[in-house]
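Missing here is one protein chain; the remaining ones are kept as they sit in the complex.
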Amino acid sequence: MPVEIKLPQLGESIHEGTIARWLKKPGDRVEKYEPLAEITTDKVNVEMPSPIGGRLVEVLVAEGETRQVGAPIALIETAVAEGPAGSSEAPVTTPVPAAAPVSSAASAPSAGAVAPPPRTAAGVRLSPLVRKLAEEHRIPAHVLDALPGTGAGGRLTKDDLLRYIADRAAGAPAPPADRSPSPAVPTAAVAPGTGDEVMKLSPVRRAIAQRMAQSKREIPHAYGVIEVDMHAVVTWREAHKDAWRRDGVALTYTAFFIRAACEALRANPVVNSAWSEEGVVLRRAINIGVGIAVDEGLVVPVIRGADQLSLSGVARALDDLTRRARAGRLTLDDIQGGTFTLTNPGVFGSIWSMPIVVPGQAAILATDAIVKRAVVRDDAIAIRPVMHLGLSFDHRIFDGAVAMRFLNHMKEWFETFRDGR
Amino acid sequence: MAELRYLDAIRLAMYEEMRRDERVVVLGEDVGIKGGVFGATDGFYAEFGEARVLDTPLAESLIVGTAIGMAANGLVPIAEIQFADFIHPAFNQVVSEAARIRYRSNGAFGCPITIRAPYGGGVEVHGGLYHSQSIEATFAHVPGLKVVTPYTVYDAKGLLKSAIRDPDPVLFLEHKRLYRAIREDVPDDEYLVPIGPAAVRRPGSTLTAFAYGQMLHETLRAAERVAAEGIDVEVVDLRTLKPLDTETILGSVRKTSKAMIVYEDNRFLGFGAEVAAIIAEEAFDALDGPVLRVAGLDVPAVPYADTLAAAFMPTVDRIAETMRRLAAY
Partner (left out) sequence: MAVHKTRVHLARHEALGLDTGDLLEMYYYLALARAIDERMWVLQRAGLVPFVISGQGHEGAQVGVMWAIDRERDWLVPFYRSLAACLVKGMTPRDLMLGLFSRANDPSSGGRQMPAHWAHNAHKIFTTSSPVATQYLHAVGVAYAAKLRGTGEVVVTSIGEGSTSQGDWHEAMNFAGIHRLPVILMVENNRYAISVPTRLQMGVPDVAVRAEGYGFPGIVVDGSDVLACYEAGCEAVRRARADEGPTLIECKVERLTAHSSEDRQEKYRPTSDIEASRSKDPLVVFKHYLEHAGVLDEARYTEIHARIRAEVTDATDYAEAQPMPDPSTVARHVFFEG
């Protein structure tokens, strides 16, 4: 009996994937864990290793086609020795991508994860009743993973699920973490006119659309902007960037921004948090997501434990992530677990940005372009490199005073910057 | 309607049955002239005579063993074990004999006896190790024996009458604290409460607490306490431990999705373990939380000193705390 190979769950909130390329063709012999296909998702591109060894009988999904997680994509006739036991083992249904781009850093500390740890993963239990209800109401695992639980330790209770089911039946918006595309697709009817062209949504575009819409739908955004004199930073950077480059480190402004943000987050922990109905989840770890423009749009790799890194450590981590993002070689872990996000539209010349909070976080920081301006210093007019720092934040979690305290902490850090910080 | 105490209901049940059926006899220590150490057979001696209200020698195996013989030859004995703690010398007669008469004779002989045993402890009981034990788990384990533990005055009367009329041996457990503690209006007309069905004493939706006997009292009070916190506890009175009303148990668990069992007997292998096992086997997919037990400590029995006795017992505080924990799960 050929074993059905299913599209693996490649990460939290990933619900579909596109077969970019089959690496084997029907009739080919496939070793266990040998790359079978290239799969692109809204977050990452991976080589999917075959969960079992055998002969590829048939591919069920053509290249370029997209399927839901768990959908059958191929049939593999197993070797006799592996028998039916192999077919029922977990790897068939939820293979762990083992190819180079994805496998190396498999374990993320859950404390720093944006979403609660996946409930459907081993170690986190759904009660028998919740399991049954989920099955009866066809609630996919990723939704269960993401639904807010009100039970002890965030456990998803019967009532939580029944509430979700009732809401869903009533046509209410999907829960925060239900990242399936359907509810997020704009409902206003847009009919293409004569000569118009419909640009197909790439997975990345679709994911961005959905997440941004979700954020705007659920998070009451508020904004705070502050002006920072970047003189000390600019001066110091100019003096050191060549030396650093010789050491192989690109000393970007973003590295400074991240360092400053970490300091401000430490001083204002509520900014490094997430909203839940039970209360504000203060994140112990500071994992900074950094928006990086790529061809298809935007990816947000995460620097874990950023507050533990020195300026050069941050710079190196950032350099590495940027390179890999542009090469399409980010791993799942690279893009998961952010607790705070920094976006830098300043590189495109923006001087006043109001970004959208990433769902599951409390705030996002926009760093705008550093522009020379005439400013008043000690009652005299001076020419200074000035930057706007903008914070978009979830007003449910904290108020403007906190936002300004946070921004002022950064401002202070920048303006008093000196060697050795 | 007449307002009766639990003890009055016990007494009245026996009295009515002895009046109704001359085959009914009571036997036990001090049941005659004295009318029982708790007064359950008060006045019987004068009314029914020495032969039907039999003061036995101080020997529990005798009480049960002779009752078995009497039942074999046409009588309907109600055997009183003065304190449940003293049933153990009769263990063999209860377990190896009474409970097996019907099975081992392939239905040819029966054993229609009722064994009444005042049980249980608590601060008010001052019973110490040998006047406060709970024995239900030991005997409910035994096939062929019915075990009944009424809580309400109404049930005490109706269930005892059913026990007396039952064709099989019934161990009828009366919690000593209930004897004089509770009063209830009970119909004057004859009624029976069938052995078997449980009763929902307090409907609720958050979780179900199962209890029986005196522990119902504590459990209902705990339920009232947590109700103020928005925890709506369904309290089920098991009433009959064997045969057990699994339908009501499972029905309630399917409704509330969470269950706990409160019993005064020692926790380990206590009756709650069986209830939990039944729920796990039959209603696993209805569970939205672990099945919890609140029970007596695993020490030999309830110690005498008030402080120690209080430490042994499942209290309203302990029960309410468990309700909160389960509700929050």
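Miscellaneous remarks
All chains are identified by letter, namely A and B, in their written order; residue positions are counted from 1 within each chain.
The definition used in the following text is that a residue touches a chain if its C-beta (ideal position, glycine included) is under 8 Å from a C-beta of that chain, and two chains touch if they have at least 3 such contacts.
Quick caveat, the model's predicted, so the values are computed rather than measured.
The chain that is not displayed touches the following shown chains in the complete assembly: B. Within the full complex, the residue among B:S61, B:T246 or B:T315 touching the omitted chain is B:S61. Set against the missing chain, the residues B:R104, B:R183 or B:R221 yield one that touches it, B:R104. Within the full complex, the residue among B:G43, B:G69, B:P194 or B:P300 touching the omitted chain is B:G69.
Although one chain is hidden here, its contacts on subunit B can still be listed: residues 25, 51-52, 56-57, 59, 61-62, 64-75, 89, 92-93, 96-97, 100-110, 143-144, 146, 166-168, 243.
The working rule: only the chains that are shown with their structure count from here on.
Averaged C-alpha coordinates put the centre of subunit A at 61 Å from the centre of subunit B.
Partner subunit A is touched in their complex by these residues of subunit B: 257, 284-289, 328-329. Remark: subunit A residues 127-132, 151-152, 155, 157-158 touch subunit B in the complex.
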